[in-house]
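Okay, structure first, notes after.
Every protein chain but one is kept in place in this view of the complex.
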Amino acid sequence: MGHEEKENWSHAEKYVMVIDIDKCTGCGACVVACSQENNIPVRTDETDKYMSLNWLVIYRVTNAQPFPKTKVVYVPRPCMHCDDPICVHVCPASATDKDAKGIVSQIYPRCFGCRYCMAACPYHARVFNWYDPVYPKGTERGFNPDVSTRMRGVVEKCSFCNHRYQHARDKAIAEGRVCLEDGEYIPACAEACPTKAIYFGNIKDPNSQVSRILREERPHVFRLLEKYGSEPSVYYISRQDWVRPRLDWVLEEEHKKYKNSMK
Amino acid sequence: MLTRRGFLQFVVGGALGAVFSPLPWRIADELVLFSQRWTPQGAPGDESWCYSICQLCPGGCGLKVRKISERVVQVEANPLSPINRGVCPLGAASVQYLYGDKRRIKKPLKRTGKRGEGKWQEIEWAEALNLLTSKLNDLKGSGATEGLLCIDGSVSKVMSGLLKKFCYAYGTSNYFHVNADVGASIAIKEMQDFNGCVGFDLENADYVLSFGSQLLEGWGAPGNLQALYNYWFENPLKPKVKVVQIEPRMSDTAAKASEWLPNLPGTEALVALGLAWVILKEGKYNPRFTGDADFERFKRAVLEGFNPDKLEEKTGLCKDDFIRVAREFCNAKHPIAVWGRGKGFNSTGAFEVLAIHSLNALVGNINRKGGTAFFKDVVDEVWPEISTRQPRDLGKFIESVGAKKVYAEIALVCEANPAYKYPVSFGNALQNVPFVVTFTPFMNDTALVSDLVLPTPFYMEKWEAITTPRGFSYPVFGLSCPVCKSSYGVKHPGDVVLAVSKTLGLKGLPWDNYRNLLQYLVEKIWSKGKGCLLKGNKKVALPSSPRQMWSELTTCVWANPEAVSGGIKKFDFAPSVFAEGIKRPVWSVEGKSEDYPFTLIPCEYLILPQDLGAAPFLVKQLPDTVLKGSDLCVEVHPETASQCGVKNGELALLQTPLGQARVRVFCNECIRPGIIGIPVGLGHKGYDEYLAGKGINAYTILGYNEEATGVASYVMNKANLVKI
Partner (left out) sequence: MAEHNASQTKKGGWGSFLLGFAFMFAVGWFFFGNHFAVPPLYGKKIQPVAFSHKVHVEDAGMACKDCHYLKANGRWSGIPKIDKCAECHQEPQGETKEEANFIKNYVKPHKEVPWLVYSRQPKNVFFSHAAHLKIARFNCKVCHGKMGYNDTPPVYVYSRLSKYPQHTVIVMEACMDCHKKYDAPNYCFTCHK
């Protein structure tokens, strides 16, 4: 087979997420939609946030100014799906890898729970199943069959709703298409967002929404902890000057340099 | 003979033999597979999608529901809905509500133990209906039909209308809707002689002055407001609107607004009149409604009493802000002032609405593009007999039942949770109400203290009509069809009411079941011929038959954007509410300032619905600055905390004239010093282990304040914070 067949499916795919911080109202619909989509368990007491298991977390970030000059933004934080994923490099079980379309993927049962990846991830995107997953009684009926539930003792994280890609791709194949249309595959969080602050799409397609947004908003785009060089696939947009230094722990000079380089 | 050497060689040989056989590899492989702790997985099946309308709040978001075989697994926004573009967290948690076995009621329940003891007997529907009918029949026979108290919390205006009709036909005037904005309807009635829907055309406004309305956190139609936020700030550098949030605490709305003006709690009316003062003083008002005698009276009173100089201390805002905002407001093309504190589920003061709405009148922005819109809802129009009476205040009525000033024999609670919202007064009232029947899908606080609990379907399991979402600026009508079969023994409350009224022989309710009523309404709307179908942004003419209309309405909505006509009959700036309210333009608060130096205000969060308890996913998502373990956290300014000698995260005693509670302290720069914010929506007794017993019910210690006009609402209380 080889070349002839390979041409049948376009591999010019790299999926990225763009989150417009200025448009996010911190409502939390994305987190709930994500939890519902990915069969995330709920324990009765989840107020210890270090033990709480979420794929997507919304951070509330203030400008640290006193009342009434305080300002607040909400920052949703999924897995960054880095191009050079630190978590993958440290995994001793080869239970996680980075795939061609840009998603850091994982086989849950293969993980033996050493949690090196959690220690390595600078974004705290990976979470560990400290307990057997529990669900409110009866809600197992609402399970999404496209995502396997995870067992105690394994690490898990946001998958950019990879199962949606799998099914979108199957549909495209069945219809004889060789690539996905823009917007055909988007994760549950982006789908649910009521203010449409989350954009998702193929950055290799110059006409996709994300490519357009990233071009248009170039001076305001940044990624978290870019200086670590892990090349995250999640881009943030904020037009407020104070946001990036507060989010990113960059020094003021670094920020200025960055701003200049972008202009 | 077996020697030691022979034995060892046998063993070694055996081991080697085994290695060359599949034995060790198979064992290892099988043990790996066997020891995987597989957890329950979703059963595969065929995927299908259907449409529904969310009824967890009066926002009416269109939904697209994903099903696998017969199981509902996910909800998304209906792309054809003109209301929402995504879903809110409540809507997103629908599946958990639907399948939450511990919250849902499986069969009609009859109380066997003492009230509130939690001892129930499961009975059949026939028996339950018999019980209800015989109680109602007895009361009717005795002639004291006013003894029926109906507390309605239905999201659908059709269901509310049916209950109203039932009450009138039965012969009681004691119908209450828990979410009715009593103050606003009094004010609007007096100012404009209008009773009907009040909408805000926020889409076309370019200056929004919000008096404590948490626009992005559950006020109005949340899904719509979120979509509007995207529309307003499509380019955040060139926003289409300026949103000014006047609120003592920085809510999410204030955080996302263009400007936040932290006033003192309960001073919204003062702020509005201070702004009016600037507009009147500078003569920048629009002549559309001005010039009458009432305007002159209003003008005189405002110029006399509401000079921003004097208001600085009372409201906590500085004079410059008053002047600047007032000028911006009247220089804007489509300015709008919005009322409804928090999510708007607690009544606004009548004088407060008058003060705020007078700003709209001063800029002439009523029934115009980007202004307030007054119109008759479609259901009121095609079914006029349901909208005849002004809403009354439930809290005060319950108090008078508790004080035996009003007689009540049967309380019929429909999908409402008064036991949560009025924890003290409803408890007292219950002692004087011999029979309480609750229609509810969930085992909520009110169901726990009822005598008969009738399980109703969740919105995904029933036919329902959704009319104009709260705060929407034109009438809307849509149908929500069942997306799945209920696995519980539920009956539609509409069907029950119709069946009961048939047995009682009540007149004016000729429908066999609720669906017939909906069909009747659809036919009426169709035969009126007004409006159009809205599919996304596209307007489509009405279909050729009511039948087709019915099927179309299950996927998209009917709307009549032209319902708001330009003229209004009259506008009175200074009706009797004004004269009363001006005497004491803030809410009354009990308690001495020496004992209670701080002010307690409610904090509302989108993920904390009040009557409807938060779903497990929502509770999970609560920040640990709201709930820590089972402790509720109150929000205070670090200055306030140090005054009380408490540190961030520490336990403290929150004292108010109404009682005290143990809370944790969350220090935050986002709240005015001297103010304590208490989250509303926790402290439920009912529901499941994910919600019950967590935090405290803010309504137990918040004051039920009264305005000079007599309107009462939960606004604030005096409070103190003591280190434990």
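Letters are used for the chains, namely A and B, taken in the order the chains are written, and counting of residues starts over at 1 for each.
As a convention for this text, a contact is a pair of C-beta atoms (placed from the backbone, for glycine too) under 8 Å apart; a residue touches a chain by one contact, two chains touch by 3 or more.
The structure displayed is predicted, hence computed values, not measured ones.
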item: Given A:54, A:148 or A:202, the one touching the chain that is not displayed; value: A:148
item: Chain not shown, touching residues in chain A; value: 1-2, 5-6, 8-9, 95-100, 103, 105-110, 146-148, 159, 162-163, 166-167, 169-176
item: Hidden partner chain, residues of chain B it touches; value: 3, 5-7, 9-18, 20-24, 26-27, 29-31, 33-34, 36, 38, 41, 47
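The rule is short, and it goes like this: only the chains that are shown with their structure count from here on.
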item: Between chain A and chain B, centroid-to-centroid distance (C-alpha), Å; value: 31
item: Residue ranges of chain B touching chain A (in the complex, touch as defined); value: 36-45, 68, 71-77, 84-89, 91-93, 95-96, 98-102, 104, 216-217, 222-223, 226-227, 229-230, 233, 236-237, 250, 252, 255-256, 260, 262, 606-607, 615-624, 627-630, 637, 669-673, 688-690
item: Residues on chain A engaged by chain B in the complex (per definition of touch); value: 20, 22-23, 25-29, 31-33, 35-37, 39, 42-49, 52, 54, 60, 62, 64-68, 70-74, 109, 132-133, 135-153, 188, 191-197, 239
